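Worksheet: one structure, shown below.
Just one protein chain is left out here, and the rest sit where they should.
Let's turn to chain A:
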Amino acid sequence: MIRADHISKTFRLYRKPSDRLKELILRRNYHSVHCALHDVSFQITDGQTLGIIGQNGAGKSTLLKILTGVLLPDTGDVQISGRITGLLELGTGFNMDLTGLDNIRANAMLLGMTQEQIQARRTAIIAFAELGSFIEEPLKTYSSGMVMRLAFAIAIHADPVCFVVDEALSVGDAYFQQKCMRRIQEFRANGGSILFVSHDMNAVKTLCDEALLLENGCVIDRGSPKAVVDHYHAMFLSRSHHGDLPVAINKPPEVIDTQPAQSIVVESPLVGTGEVRLLKLELYNAADQLIQHLTSEEPLRIVAHIQTLRDLDQPHYGIGIRNRLGQSVFETNTYCMGQHPPALVAGETVQVIWQFTVNLIAGDYSITVGVGNRPYGTGSFSEILFFSHDLTMLKIETNTTAIRYDGYFNMHPSVTICTPELPILPNE
């Protein structure tokens, strides 16, 4: 169990380190202040995974350093009921001139293991790293992936209460990454806590129980990974908005599983300027009935009633379908489809009608709607007027007449089996 209470950390930036001494002696200020973390609190209980996301420089590394005890916080305190290890110590205490075996001993000792524990774990570490005879060779002969294997093997065998998973894991090859993930899941199943720091938002949504969004050292959002990741993406969208009115980010309420009304009015989208309103969003089946359930492979019509409160010279409309984990299964917009929707004047209302054949695998989906103005590039907009996820739910049921398959959607494969006229020789 890990508990962080009101952690704040400011770095005093000096032009050179000696200014710190000058400051002590002359009692004058020679620094500027950078607030790296401000009042960060969280808790990870046993067996739980907490995801920490944020842009570069948001304070993720500083937070990790404080948790591992490498840096001391200005205020607040950290309670960890044991050891915290992870790949962020990749190569630490690793001496490139020593063999893998010697480094196991040295590194394990640095992590605080006793001689007896190291002896007991040695074989397991060697077996897990799968370095073969290289374990007897100096580390300077290793590839970075091999160093990572050794580092991971030691870190996970050091009996941590919390394991930090970060991008360093991606140094390993696909096979070893899989092996690491399995081991991490096992660790979690046995009551270990995991701190997951990644820019891979799909991984955050799939692996974490809770997520924390850091921005400029402050926790600006915390909650279910899906909601927090949406918030994070909304931050990007709002950053690419160049309109006159600033866009506001409205965190949606975290009730997803309750049945939403069949048609909805959204006045405060996830991202938006407030100049565009979604009056109604309706789903219809082939029989023109309002629906919330649909059988896979059947036609779907999505109707969005959109009202603009100002003139839009190049409006474009976007649609998206996301699965239960918040992963986008399909998204596009009129600009990407090469359409030129007519300009709108203030007060005008339009109906945007989308037609699909929903060949998705059975499951719960949600609809995303966006409205932008003045497109550029491959699909960006200078003005993001309306953007919201999870506007309505759509439950897709298995179509018993279709083929059985797994994955995301039915690609409608065809298959032919025939006998070759000439026998094909296996490759030499």
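Worth a mention:
Assume contacts are C-beta pairs under 8 Å (C-beta built on N, C-alpha and C of every residue); 3 or more make two chains touch, one makes a residue touch a chain; residues count from 1.
We adopt the following convention: contacts and distances are computed from a predicted model.
One chain of the assembly is not displayed; among "Pyruvate dehydrogenase (Acetyl-transferring)", "CU044_5270 family protein", "Quinolinate synthase" or "Transport permease protein", its UniProt protein name is "Transport permease protein". Only one residue from A:Leu110, A:Met181, A:Cys218 or A:Val329 touches the chain missing from this view: A:Leu110. One of A:Gln48, A:Thr68 or A:Thr273 touches the chain omitted from the figure, and that residue is A:Thr68. Which of A:His6, A:Arg20 or A:Arg182 touches the hidden chain is settled by the complete complex: it is A:Arg20.
Chain A meets the missing chain through residues 11-12, 17-18, 20-21, 68-72, 74, 88-89, 92-93, 95, 97-98, 105-106, 109-112, 114-115.
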